[in-house]
Every structure is written in structure tokens, then in C-alpha cells.
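Of the protein chains in this complex, one is absent; all others appear in place.
The letters A and B name the chains in turn, as written, and every chain counts its residues from 1.
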Amino acid sequence: MTTLLRTSPAPRRRTYSAIPGQTPGSPPWRVLKSILLLICVLLVVLPFVAIISTSFADAAQVNRTGGFVFWPENPTLESYRAILGGGIVSQALLVSIGVTVVGTALSLASSITLAYGLSRPEAYGQRPILLMLLFSMLFVPGVIPSFLLVQQLGLINTYWALILPTMVNAFNVIVLRSFFTSLPRELIDAARIDGASEWRILTRIVLPLSKASVAVIGLFYAVGYWNAFFNAMVYINESSMWPLQLVLRTYVVNNAAIGAGAAAADPGVPLPPSQALQSAILVLSILPIVILYPFLQRHMTRGVMLGAVKG
Amino acid sequence: MDMRLSRRSVLHAGLGIAAGAALGGSLTACGDGGAGVLPPAAGRTVLPDYVPYTAVTPDFPGTEQGVLNGFYHYPATPVRAFPDGPPAEGDPFRFMTIIYNPVPPPVSRNRLWQELNAYLGADLQLEIVPSTDYVTKFSLTIAGGDLPDGMLVRPEAPQKPGLLSALCEDLTPYLSGSAVRRYPYLANLPTMSWRNCVLNGRIYGVPMPRLNSGSAMFYRADFLAARSLNPEPANFAEFLQLCRDLTDPSQTRYACGDPLTTFYFVMEMLGSPKDWREENGRFTWYLEDTDRVRQGLDAMRQLVRAGVMHPDGFSTTGRFKDWFGNGQIAINYDGATAWNDYYRSYRSASPDLRVGAMVAPGFDGGPGVHWAGPSSFSMFSLKKAAPARIEQLLRALDALATPFGTDGYLLRKFGVPGHDFDFRESDPILNRTGTTENTLPAMFATDAPQVLYYPDDPSVVPEQYAWQQKAVSVLISDAAEGLYSAADAARGGPNRDLMFQTLRSYMQERNTWDDVLAGINRWRTVVGDQSRVEYEQAWQQWAV
Partner (left out) sequence: MTTLRPATELSNRASSEVPAPRTRRATRNRVLFWFALPGATLLFVFHYIPLLGNVIAFQAYQPFIGILHSPWSGLDNFAFLFTGDQAFLHAVVNTLELTLIQVVFVFPAPIVLALALHSLVGERVKQVIQNILYLPHFLSWVVVVAVFQQMLGNTGLVNVFLRAQELGTWSIIGNPDLFQLVLTSQVMWKDTGWGTILFLAALSRVDHDLYEAAAIDGASRWRQIWHVTLPALRGLVILLLILRLGDALSVGFEQIILQQTGLDRSVTEVLDTYVYNQGLVAGQWGVSAAVGLVKGMVGVILVLGANKLAHLLGEEGVYRR
């Protein structure tokens, strides 16, 4: 039986229909749907084209249009040079990648076991732990007590401070658990009768059948770690240990904040136009996710078709 | 001109302002507007002596009223500020401070920082906090109890008096009166900026001096010249006409951008006090002067109706600089230091750019007033420590305050020759490395007094100097500067914004004068009346 379950999903590459077996929609509906999707795509693509173009635009053009440009007339890498010069951004990039990879792995490990432990109502302590998860989404601890705790644990100025406090996310665990509980109960019970241990059931039955949801939750965690700057601001005093988002924040937010006049540095820094700089920062900070996403996507959209398990 | 600023002359100037303000804004004739308001009593005796630095002679001498020294060029041979070697020694100095620029490379890859450490004689460990997060980080550091050796304390820090006396060193014995002379470059900081560092009659920090001529109404001199327009309107009507002449919606070109700062300028025309006005110990907020406010707001309505305001000005924040740089607006009210920034940021894109600045004329003719800015950005306080350590820290701060013309100033602002900048004649011109390294926020520990100097184009210095002279001659200061009110510190800022929103709606004719009055009354109930009482008490205590 377990051998059956190990069968990987049969790749279904039929081009004429997305979902095998599904009746095709009527032609007008299909046209309407295509138009709608096209509009959605355009609404997103155009601003992004503008952002990418602006990141390569030169000062004169940005200045003339007074905002985003749709095509760089004299493409320049000036904005990227300004950001990457000095080496602090490349170092921060390494920090971010490290924290994201290690953090996501640890988060997934602890969340999968937690969600699995809560996936069956008869499990010991299931209900109180589940309520604990739920309430943790409703009551948020203050910044100061969290800081004091991390300080007491001696984690200030360590990368652990960027991982441990956010390692278990209640929302992700609850969603993952709901995916686990919707798996066919018969499979698991059958495996139990066969004498499989819980660990074996989790790794050989539940996880292979939950590739899609695990990939999604993994993505959620990875994006969470990648985008986080607040904990780094609070827990890391050494700017050489900052992750990317906190370093970039000093370009975006602060650049906008100047104007108080009293605060401006003297002599100031001749940066490329803020719009171009900001666009380049966006491109840099989104790029890794854009690269990562298609790899995860394979697991997310195709998933496991239970039909394939029948054998 | 003699740069010596005696306490007597400051006092005199301060009284001049107070007396002028008492006349309800007809201060305009008061030629000797001072560098700031100092309350008239013995509390002042705690302030450090002022011993101006005289080793470098400015091309344009500053004045005791607040005009800055102006220089065409950096001295060919910078003065060695510490001829006997680095001033400080001992354990690294952990300083927590704020940054408004991109964060600089860490010390291991930052020659400027390394050289600065060598210059001080001990390592400077900067804990850098992005400006928007400083309040949070400050509170957390206080709550955690592991304080750095020194940290920036914002003027509006909650419970400032209690906090300072509980955690920070009382620097009075080290700096008060003639004691400051042991730190010659701290003694060179203007008296008014020290005023912000005194609480309950004790000195709790070192200032970060800023020019007190505050903000300026900048205009695109190139636009005005192209249309032969007069950059010095004599009254509001002429200003309105100037705005009309500058506006051309078909080219997306408008006169003004930010409605709020334009309103400030109109209020300067009307001779309004800057924030708080003190009169016989009584404090009033400028928006409480309802007749003047109504006149100012109705003038704003005229500007809005005339279509000279940028149509997105009401719904935008933070884009006015860019609009000014790219010509969408021709007039912009901004911090006076922005003058050089405009050239630096926008000249490469629009080579014709010329910037000028005007001082508010009287609303119906004659002179207006000019609002002073804070004389110090914040104060830098030291953690309680043994006297020997405090002295070392003060020596380091002394070195961070070395003025224009010294080797220390050149190092802090421009970096290492050949690495961060190259000399053109005697003037340092930053290169790319320099622009990333010189954002080191040492200037948010303490700094030298500001000067007028722009190595890339020295010809702007005389223009700036002329504007400063004009602005300072009608300068008017916030009477509450340097005084502490717990209510204003906690709730003043946000409620001020709330009030401004009501004003913006009025300018757009979306509400009525009654709504504005209701807003002012609400401000009084929520924060104003309590702030008033606290400021008056602080004033009295200072006076005793």
C-alpha cells in the first residue's frame, strides 16, 4: 500500500484542456475570461515596466517626467552603482539570504510537526494548543516585552534574533493543519493498521500528498524572512550585520524624510533621482523572489492528484 | 566683525524679540532681531561660555544675530585642531545615533571611519538607527537598560526630565561657565544651541548646532529671469501676481506645491509668531491668534482659487523637492540648507537651474518676519560614568565639533584625500567613494557651527549670505525653544497635524471658519492648555 502512495503524480501535459475531464466552457465565456485576465495582467505589468525602466533611466529623463518613465532613453546603471557601491548592500544581501534559508527550513520543520500534531482531534493536548495558536493571532505582544525577552536570552546582535521570534507563525500553522486534516482519513488509518509509525506516516504519506500546501507555506515563511526589517532594526545594533531590507530602508524612507532641512547632512550626497533609486531598490529586493518563485510554483499548482494514487 | 557673542548681547536681542512680539506682530521695524529668546534671569548662568574660534577668517563674516560665516574656499592648509595628537583614549565609544542618509559601509571597509577613529584616539562604535525608527529604538534601549556611552535624545522624548536625571550624566560641572574652555571646540558652539541642552537648570547633553535662520522660500531664479519677473514681491498682492505669472497648467507648471509651507510664508507676511509667543510670562500659540489666521487662510484661498497651487499638492507629501527640481513648481519653502542640495541633486538634469530665496514681505507692504529654526537638532547625552571616562567622551565630542578650516572638519565632511575626494585648488570635491562614506552620522552626535560654503560653485555663497542677512534682520524665534512640556512632547505633534488638516480643508473650501475655530478649541482641550501651563512653569523655573 505504501508503495502505491509513493508513486509520483503522473505528469499531465495536455494543452487543449487545463483540467482533464472538465467540460470546456462556452466560447463567449472563454473570451470574456481571457479579456479579464488580460486586463489584470496589464494592470500589473505596466507599473512594473515603469518601475524597471525608471531604475535604468538617467537623471535628465526622470527629472523631465517628474516620476516614473516608461522607457529609458539613455539607459544607465547609475542607480544600481549608487546602491551597490561601498559594498554594504552586497554584504546585506548575503545576510538576508542566509537568514531566509535557515529560517525557512527551521520554520517549516517546526510548523509541519506542529500542524501534524494538531491534525487529529484525538491527539493529546490538541485543543488547548490549537486555541493557543488562534489567540496568538489576536493578541500581539508589545515591542518592549519582546525586546526584553530577546535581551534576557542573550540574542541581541545575533542572527538568531531574526529567526527565533518569528519562527512559528500561527496563521501558517493553522492553514497547514487544515490542509493536513483534509487528507483522506482512511489512508492514515490504513497505514496505522499496517504498523507504520507516526513519523513514517508524516514523511511517507502526509507530506507527499501535501507538497502544494507545504510549498505555499514555505513561500510564506521565506517571504516573511526576506521582507522583515523591524526585528533587525530592534535587535541588531551593528549595521554590518543588517539584512538587505533594513539597509535599503535607509535609502527609501530616509531619502523621503529629508526636507526637514535641519537634519540634512552637509555636505549632502548627490544621489541619483530618488525615483530612479527607489525603483532600482525595488528591482533588487524583488529579484530573488522572482527567481525563486517558478521553482516553488511547480509544486504549488500541480500538486498531487489523488486519482493517481489509486494505482 | 567681531564674532564674540556676549551673554548680555544675546539677552538684549532676546528681549528685543519679546518686546516686538508683544506688539502683536508689528515687530517688523525691529532691526536687531536676535539669535533667539533667552529668558531673563539667573537660570542662564549654567550655560557654557562662548569662545568663538578665530583661527580661520571668513570671506563673509557671520553676525551675533545668527548670520553664518561664509567661505569661498577651504583654507589651503587646514589648521591642525589637535597639534599634540589625538585628544581621546581608552575603551571604544559606543554612540547611538540617527541617520537620514543611506547607511555608510561598516568601519572595516570605510577609510573615513577608520581615519576618524585614529583622529579621535579611540574607536567610535556607532549604533546607527534609521530616522523613522529612532523613537522606537530609543525607548527599547532605555527599557533594556544596556545604554550606549552616548545617545541622541530627541527634544520631544517622553518624560525627558525624569529620564535624563535617572540615566544620564549631569554635565554641568564639566561644561558650565568657564569649565567648557577645556574643550575649545565645544566652547565655539553658539550659546543658543546650548539652551536646548539644559533641563531643570542642569546641562544634560551637547548640542548639534544648526543654522537658526530656519527655512527659506526658494524660487527658480532661472524661471523668473526668463520671464523678467521680480523676485522680491513687496506685498501679498504682488506675490499672488508673481504666482499667477509663473503658472502654466498646459506645461504642468505651477507656482507653489505644499499648501502648508506656503501658508507658513503667508503667516510670515502677516508677522505671525513662530509657534509659541511669550508675553509677560504668558504663552500663546500662533494659531490661537484667530484674526491673523483667518486673514492668512483667506489669502491661501485666493492662491488656490487662482490655480497657482499644484493640483496634487494637497494630496501629496514628500515630492515637493522633486517638483521644484524638475520645474513643476517654481517656488518651494524648504530648510535653508536645501540651497546646496538643489544644485547638487538637480543641476546635472537641468543645467540652467538657478536657485534664489526670498524673505517674506509685509502682507500689505513693508517688511514681514522670518521664522527661526531650532538652534540645535537634538542633544547628545552621556550615560552616567566615572569622571575620567566622561572627560574622555567629552574630548571625543570636542573633536567631532572641530570647525570649518580644521583638519577634523575636512575629514568628517569630506573624508580622506585621494580616496574620498580630490582637491580642486584647495577645495575638496567628493568622489563616489566619498559620497558613500561621508554619510557616517557623526554629525548627529555633535557638530561644528554651520557655514556657507559650496565648493562646487562658490558663486552661490554671496547670494546665500545676502539672503541670510535679510532673513536674520527680521528673525523671530519660538519662545518655547529649549523649554520642556510633557503634554506637548507626547501629544503636540500629532494634534498639530490634525489641526493642519483642518486648515488644508479650509483652503480648499471644504469646511467653514467655524470648523477651524472648533479645531483650535479642540487643540486647546486636548493638548494646548496643558502645554501652555507647562511652558509657563518651565519659563518661570528658568527665570528663578
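Criterion: contacts are C-beta pairs under 8 Å (C-beta built on N, C-alpha and C of every residue); 3 or more make two chains touch, one makes a residue touch a chain.
Everything numeric in this text was worked out from a predicted model, so none of it was measured.
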Where A:31, A:45 or A:101 are the choices, the one touching the absent chain is A:45
In the whole complex, of B:142, B:242 or B:338, the residue touching the missing chain would be B:142
Among B:61, B:90 or B:158, contact with the omitted chain is made only by B:158
Of A:59, A:83, A:99 or A:114, the residue touching the omitted chain is A:114
Residue list for chain A contacting the dropped chain reads 1, 4, 13, 15-26, 29, 33, 36-37, 40-41, 43-45, 47-48, 50-51, 66-68, 110-111, 113-114, 116-118, 120-127, 129-142, 144-146, 148-149, 164-168, 170-171, 173-175, 178-179, 181-187, 189-190, 192-193, 197-198, 202, 212-213, 215-216, 219, 223, 227, 252-253, 256, 278, 282, 285-286, 289-290, 293-294, 297, 300-307, 309-310
On chain B, the omitted chain is touched by residues 135, 139-140, 142-143, 157-159, 162-163, 166-167, 249, 252, 310-312, 314-317, 328, 489-495, 497-498, 501, 504-505, 508, 510-511, 526-527
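Definition applied: only the chains that are shown with their structure count from here on.
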For the pair chain A and chain B, the C-alpha centroid-to-centroid distance in angstrom is 42
Listed in rising order, chain A residues that touch chain B in their complex are 59-60, 62-66, 81-83, 85-88, 91, 143-144, 147-148, 151, 156, 233-234, 237-240, 242, 246-247, 249-251, 253-271, 273-275
Touching chain A in the complex, chain B uses residues 96, 99-110, 126-133, 136-137, 139-140, 143-144, 146, 210, 214-215, 252, 318, 320-323, 325-326, 328, 334-338, 340-341, 344-346, 348-350, 373-374, 377, 413-414, 430, 432-433, 435-439, 441, 443, 450, 455
